[in-house]
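Please read through the structure below; I'll follow up with questions.
As you look at this complex, bear in mind that one protein chain is not there, while each of the others sits in place.
Going in written order, the chains are labelled A, B and C, and every chain counts its residues from 1.
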Amino acid sequence: MTRYPVMTSALVVDAALVLLVLGLALWVTSTRAAYSAVVGFVAYGLLMAIVWVRLAAVDVAMTEAALGTGLTGLLLLGAAARLAPYEAAEVNGRPGRWLRLLIGLLCAAIALGLAAVVLMLPDPAPTLAPLVAENLPPTGVGNPVTGVLLAHRAIDTLLESVVLVPALIGVWSVAADPAWGGRPGSLPRPRSSSALTLLAQVLPPFGILIGIHLVWNGADDPGGKFQGATVLAAMWILVLIAGLREPPAVRDRRLRVLLVIGALVFIGIGVAGIWLADAFLAYPEGYAKPLILAIEAVLTLSIAATLGLLLAGPPASDHPSGGLYESKKSG
Amino acid sequence: MNLALDLLTIVAVSLGALFFLAGTVGLLRFPDTLTRLHALTKADNLGLGLVVLGLLPQVSAPLAALGLIAVWLLAMLSGATVGQLLAGAARPPDPDRAEMPARDAVSSHD
Amino acid sequence: MNGPTLFGLCGAALVGLGLYGLLCQPGALRKILSFNLIGSGVFLLFGVIAKRGGGALSAAGLGVDGDPVPQALIITGLVVAFAATSIAVALLLRLAETSGRSTLESDGPRAPSPPGDQASAPERAS
Partner (left out) sequence: MTEFLLGAAAFVLGTVALGLVRLLRGPGHADRMLAAQLLGTGGVAALLLLGVATGVGAIAEVALLLALLAAFASVAFVSGVHRPEGSGTTSGTAPSAASSQNENKRDSK
């Protein structure tokens, strides 16, 4: 298993990918209709997943595939559809021709500067990989990325899972006052269709299986809680869109506990580490792997719920079928 | 034996690639959304299916083979559903629009 | 020219493109998209550094051939970028709902169009 068995074919794939990615990026920035730009962006995320595979970052590729094409696509496509009526007025805000030229030149200069940096990267490249490989066995996990996320740089991961909660509070906080505490209402509610219902009934069991598999496997192989949580969130949202379930009301106390339990368990184990292993977020000898798995399991649930609710948007109304539009008409 | 399996891989993967090409040509050349959708679903199911078939002899672990088949089945399931949904979106079942060809409905309402 | 360098140059170009879109596109949703492109370009640069720094792990027989530290950072970054995008989209939808516009320009007082009256949106003078 050599890294580049055949240099030329591999390089052709890479070059094709780069051209495609740049072409789509150009389309996203330059096309006039926002909806087309968003569709281009979804395709762009898909290609980026393949790019990550080519860069030997399979963990990242999974995250990109799940977040970039799945959840972000839903979020942005929905927003573009709802913003379409306002779009015609946007043309007025365009900067003038000369200003655009100037901006273009400056951006090109920045890109060229970055390109120069890429070409001048030190060779041999500095790396922390040997250090990680050396320190991986004590953690008991076999996937170096998971090891970094949960053992070596656990503070980053903790802050990240904490930061998702304020992000959700931020989304909720743009709700209109009377709607506070109600059910999220940004999800699209298409006309009920048997195909959609079928998809929402058949796909989630597979999705949940794959999500659990990703989390469980993430200890030793590519995968992990973010990827698994994204899949779980996507399945939940699919069920909500199909109308098989209603999104939970924001004031629901059990929901709120679910949202923060992951970070709390993480912090709790981290604080316990001060006494048991002499450092915040350190794991006692021999217990690293079970503790990491426990944290991953609870964090997965919390992250999945948070991601799903981020997509579902701010609370809209208490009306069972109430979207934003219904609540506005009545008010 | 090995040669035969390799040959199977080459034939099936090439055929699959060909179906992708056919699907693309159809997507580009066919006159309206529904016929394009038709071309696309052919490429989806047959192209991917043939590629998976071709790759099966090349993987050693049975679990990996199972994974390949699972990918194909999932793609079929979502492809079929999405085909339904997109077709519904391309031609909404309103009586005043139903008789129009999809492309006219698309461009004339602007 | 090898693969990682190619992707590195691609990342640099993405940052430039995204920056241009962020500055020149008037629509706020387009700005969000462009901002995501910039972020994606930065992640790509990180990924190239991870790939270049790899090799030691594959030698150790772990089967992963990139520096896991930048890769872990990219994963964290992707999730946070999604959270930030969802906040931006929520703010933007609320802005459109209350003020009837989807741009960020603030010059001059605008007649507030009633929320939901979407037909009147394009008639506002700029």
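Here is the rule we go by: a residue touches a chain if its C-beta (ideal position, glycine included) is under 8 Å from a C-beta of that chain, and two chains touch if they have at least 3 such contacts.
Keep in mind the model is a prediction, meaning the values are calculated, not measured.
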| item | value |
| --- | --- |
| Absent-chain contact - pick from A:Leu114, A:Ala154, A:Leu168 or A:Leu199 | A:Leu199 |
| Listed residues A:Ala81, A:Leu159 or A:Ala279, member touching the removed chain | A:Ala81 |
| Absent-chain contact - pick from A:Leu55, A:Ile241, A:Ala288 or A:Leu301 | A:Ile241 |
| Missing-partner contacts on chain B, residue numbers | 6, 9-10, 13-14, 16-17, 20-21, 23-24, 27-28, 33, 36-37, 40, 43-44, 47-48, 51-52, 55, 58-59, 61, 64, 67-68, 70-71, 74-75, 77-79, 81-82, 85-86, 88-90, 92, 97, 102-103, 105-107, 109-110 |
| Residue ranges of chain A at the interface with the undisplayed chain | 1, 5-6, 9-10, 12-13, 16-17, 20, 23-24, 27, 31-33, 35-36, 39-40, 42-43, 46-47, 49-50, 53-54, 58, 61-62, 65-66, 69-71, 73-74, 77-78, 80-82, 84-85, 87-89, 91, 94, 188-191, 196, 199, 203, 206-207, 210, 214, 221-223, 227, 231, 234, 237-238, 241 |
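Methods note: only the chains that are shown with their structure count from here on.
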| item | value |
| --- | --- |
| Chain contact topology (line, ring, star, complete or other) | line |
| Centroid spacing, where centroids are CA-atom means, of chain A and chain C in whole angstrom | 12 |
| Intercentroid distance (Cα basis), chain B paired with chain A, Å | 27 |
| Junction residues of chain B, two or more chains touched | none |
| Chain A contact footprint on chain B (complex, rising order) | 74, 77-78, 81, 84-85, 88 |
| In the complex, chain A residues that touch chain B | 193, 195-196, 198-199, 202-203, 206 |
| Complex interface listing, chain A residues touching chain C | 3-4, 10-11, 14-15, 17-18, 21-22, 25-26, 28-30, 34, 37-38, 41, 44, 48, 51-52, 54-60, 63-64, 67-68, 71-72, 75-76, 79-80, 82-83, 85-95, 100, 103-104, 107-108, 110-115, 117-119, 121, 125-130, 132-133, 136, 142-145, 147-149, 152-153, 156-157, 160, 163-164, 167-168, 170-171, 174, 186, 222, 224, 226, 303, 307, 310-311, 313-314, 324-325, 328-329 |
